[in-house]
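A single protein chain has been omitted from the complex, and every remaining protein chain is retained in its original position.
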Amino acid sequence: MKILYFAWVRERVGKTEETVEPPAHVRTVGELVAWLAARGEEYAYAFENPKVIRAAIDRTHAKPETALGAAREIAFFPPMTGG
Amino acid sequence: MKILYFAWVRERVGKTEETVEPPAHVRTVGELVAWLAARGEEYAYAFENPKVIRAAIDRTHAKPETALGAAREIAFFPPMTGG
Amino acid sequence: MGTVRLQREDFDAAAEQRRLCEARPDVGAIVTFTGICRGGEGADAISAMTLEHYPGMAEDEIARHVAEAEARWDLKGVTVIHRYGRLIPGENIVLVATASAHRADAFAAAEFLMDYLKTSAPFWKNEERREGGRWVEARSEDDAAAARWQSPSRSREAAE
Partner (left out) sequence: MGTVRLQREDFDAAAEQRRLCEARPDVGAIVTFTGICRGGEGADAISAMTLEHYPGMAEDEIARHVAEAEARWDLKGVTVIHRYGRLIPGENIVLVATASAHRADAFAAAEFLMDYLKTSAPFWKNEERREGGRWVEARSEDDAAAARWQSPSRSREAAE
């Protein structure tokens, strides 16, 4: 699946996007965050406070408990500050 | 004192302004309306429903019970429909 | 600080908006309300609308409400322009423009001013239809809208 990062999550991870293949037991957004956070120092830093991380699955807002299902594109970002 | 009329009050009275000298016992806006209404058919028509008549004394909104005091300019008009 | 103008001629909303924010680095939000003469439809079609006003009092009344808005909200600028005379459908009637740092102040002040213009500013609309002129009747909704600003606390205050 394709993962996108925005704003300071992007800066901390150090990339705008990547393709990952998490193991089968990673079934929700929250589990994906935990799995990513364990991938290295930069990920641990980006996801150090999971409560402030927002996610979207295929361009729709998702919650930590949302199932990944057949998601093609998952995005992680801080709370939005548009407008 | 100078009396101004606006909108359909003006149309009914048939004039935009006039100078009147009401007797001393006419002390409030409401009393002035009653006194004017007795001046003729056109006034009776204009003031037939005193509840819908609005008034201003010297360019400030006034109520029926407001004292005329030393008013120089009194205006009568229907509820406002600006904006 | 606010600008109040009564005039026969049209106004340029964009120019007024520019004036509110130029050389003002503290302005982050501008709200404008433009009231337009509606045309109506079918038997209710309007060929023109004449706005009568009470010169002198109209300016005073609007300026008083602009001052009240400036006292209630943190505004960086306010402009109110109200036309009078004969207008045809599609023409501008009124402009309220408010500038503030954050959006809630600009929105609240613009709504407050419009609610008061509808109920307290001495203007009267006469609509011309096929069968003749007709004075527009005041709407009770407008009185209700104006009354909501008299209670000291408002849910609006939850906003930024």
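Labels A, B and C are assigned to the chains in the order they are written; within every chain, residues are numbered from 1.
Quick note on the criterion: a residue touches a chain if its C-beta (ideal position, glycine included) is under 8 Å from a C-beta of that chain, and two chains touch if they have at least 3 such contacts.
Predicted model only: the values in this text are computed from it and were never measured.
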Neighbouring shown chains of the undisplayed chain, as defined at the top: A, C
Option from A:19, A:49 or A:81 whose C-beta touches the chain left out: A:81
Residue touching the undisplayed chain, where the options are C:48, C:63 or C:104: C:104
Residue numbers in chain A that touch the chain omitted from display: 4, 6-8, 56, 59-61, 75, 77-83
Chain not shown, touching residues in chain C: 12-14, 17, 21, 25-41, 89-90, 101, 103-104, 106-107, 110-111, 114-115, 118, 139, 141-142, 144-145, 147-148, 154-155, 158-160
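We adopt the following convention: only the chains that are shown with their structure count from here on.
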Chain-chain pair with the highest tally of contacting C-beta pairs: B-C
Most remote chain, CA-based centroid, reference being chain C: A
Between chain B and chain A, distance of the C-alpha-averaged centres to the nearest whole Å: 71
For chain B paired with chain C, centre-to-centre distance based on mean C-alpha positions, whole Å: 27
Whole-Å separation of chain centres (CA-atom averages), chain A against chain C: 47
Residues within chain C bordering two or more other chains: none
